[in-house]
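For subunit A:
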Amino acid sequence: MGDDIKLRVSKIEKSFPGVKALDKIDFTVRKGTVHALCGENGAGKSTLMKIINGIYKPDAGEIFIDGQPVRIKDPIKARSLGIAMIAQELNYVPEMSVEENIFLGRLPVDKLGRVKWKEVREKTVKLLQEEHLPYKPTDKLKMLTTSDIQMLEIMKAISNDASIIVMDEPTSSITQKEVELLFKKIEILKAKGCAIIYISHKMDEVFRIADDITVFRDGTVVKSMQAKDTNIDEVIALMVGRRMENVYPKEEIEIGEPLLEVEGLKSGQLFEDVSFHVGKGEIVGFAGLVGAGRTEVMRTLFGLEHIDAGKVKVHGKELSIKRVSDSTKAGMVMLSEDRRRYGIIPMRSVRENASLSSLEKFFYGGFAHRKEEEKTVAKYFEKMSVKTPSQETPIQSLSGGNQQKVLLAKWMMRDPEVMILDEPTRGIDVGAKFEIYKLMTEVAQAGKAVVMVSSELPELIGMCDRIYVMNQGHIAGELKREEFSQEAIMVYATGTHSIIQE
Partner candidate 1 sequence: MKNSKASQLMTKYSIFFVLLVMIIISTLMNPNFLSGRNLTNIAVQLAVGTILAYGEMVLIVSGLLDLSSGAVLALAGVLSVSVYKTTGNLLLAIIVSLVVAIIFNMINAFFVANFAMPAFIVTLATQMAARGLALLYTSGQNILQIGSYAKLGQGKLGPIPIPVIFMIIATIVIAYIMNHTKLGRSFYAIGGNEEASIASGINVVKSKYLAFLINGVLVGIAGVLFMARVNAGLPNGAVGYEMEGLTAAIVGGTSFSGGVGTTSGTLIGSFIIGCLNNIMNLKGVDSYIQQVVKGCIIVAAVLYDTRFKNKKAPKVILQKKDENKEDTEKKEEAPAAKA
Partner candidate 2 sequence: MKKYLAAFMALAMAATALTGCGGGETATDETSGDVYKVAYIARAQSDSFAAWLANEMVAAAEEYPDIELTVFDGQADDAKENSAIENAIANGFDAVIVQPNNGEAQRPYVEQVVAAGLVAITTNSRIADIEGASSVDADPYKQAQVNAELALEQVPENAKVVVLNGPSGNFHADERRVAWQEVFFDARPDVTIVGEDYANWNKDEAMALMEDWTIAHGDIDAVISMNDNMAAGALEVVKDNDMYDDLLVYGVDGTAEACLLIEEGRMTSTCLQSAIDLAALNLETVHKLLTGEETQIDTDIAEVLITQDNAAEYVEMYRERGQITD
């Protein structure tokens, strides 16, 4: 058994001002296996990974690779030890080309220090062809979709001859097809003897590929076990410290007359002829592959893209939507899929972020009413169970799940009639997910309309009353609750439905 162990960490401790992030962590990763780390956001998984990758220095403890103690002082050292990391949050330079990105920090040079661009080009072309990515090596990253960039990051890491690969939420922004591709890659890497640390909130994925599972909670290891000896319910219970009764708190709500009606909506080349409706108390899902136009429809509806044709009605009244304030005044709100780009004002306080869309409530009579603002924010934070050191903490210091909850609080403050949620649970932990589902249910119970765009089919199936499936800028199909199945959705989403019918 001893020879099997690739990586061992022993009694690792790490504190940040005010928080003990890791407390005496022990765990081991075996060669040729996938070791999944589970835990809610803030449990310490990412901190540990950053220590292994040399980004943070541990306060105490030791790391062994192949039985030898190592000191990983920076990411360069980590790379030389064969450690590769695929980060959860994509950090990339939009103006950088595909080939520059792939070889970032390891450009091959000749004796004179000149970059061997020819070699770079050849290798990039080969890699792109192997992965069936339809890009040129000179394409700028800003031209790629998020999921393609994620794939690129994964390819980059594993083309690096690493023996320890850390994947932090690698599937959070890639399509199902690409997930399958990734899993095939992982199998190949396992066969080559690589040790893979896999962090994910998606339990089905974890149980598909993991050999071992370690559960973190509040900076400690709760339990390490072999995947075959446990099950999803146990892992979730260990993560949250209690047993979760029902993952999807779906309630039977009587659906009233249409609240939101969209007819023949079109915006540029993004999508056309999109018609749908959402009734009072109804939760409607939008499924489809990444790039099918779901996000674009929602953005257009919300006033962020130009409307070329079509009608939007709320409570039967037609709206003229030119900018976001037109739709918010009509009672619409939208949680964007890209939290960092369209959601948070990173350096400003959680209070300011939360009140940003309801400023008229706190600024009247010529002055700011700070006390009222704090009280209202506190009320919604409690309702959303936002965990933050104070209202003045910059939002960038919070975990992804808490940021998302602050943004939800911001929109709930407007008391919305129509709530559009675009990938509301992406990259957040099980506990926060459950709270968001509960909130959706509450909103629906109050007779409002909820629209949820998601790439996670189980949550769409679990939460929605109806699902529209989009494919290449069109609505390809509509499914009622009794027709729901992953297969039915995929048939529409991949455009094979029309072929089957013919």
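In picking the candidates, the idea was that all candidates are chains of the complex that A comes from, given by their letters.
The definition used in the following text is that contacts are C-beta pairs under 8 Å (C-beta built on N, C-alpha and C of every residue); 3 or more make two chains touch, one makes a residue touch a chain; residues count from 1.
Since the structure is predicted, the reported quantities are computational estimates derived from the model, not experimental observations.
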Complex contact for subunit A, selected from 1 or 2, goes to option 1
Note: in the complex, subunit A contacts candidate 1 through residues 13, 15-21, 41-42, 59-60, 218-219, 302, 304, 323-325, 328, 334, 336, 341-348, 352, 355-357, 359-360, 363, 366-368, 387-389, 393-394, 396-399, 402, 410
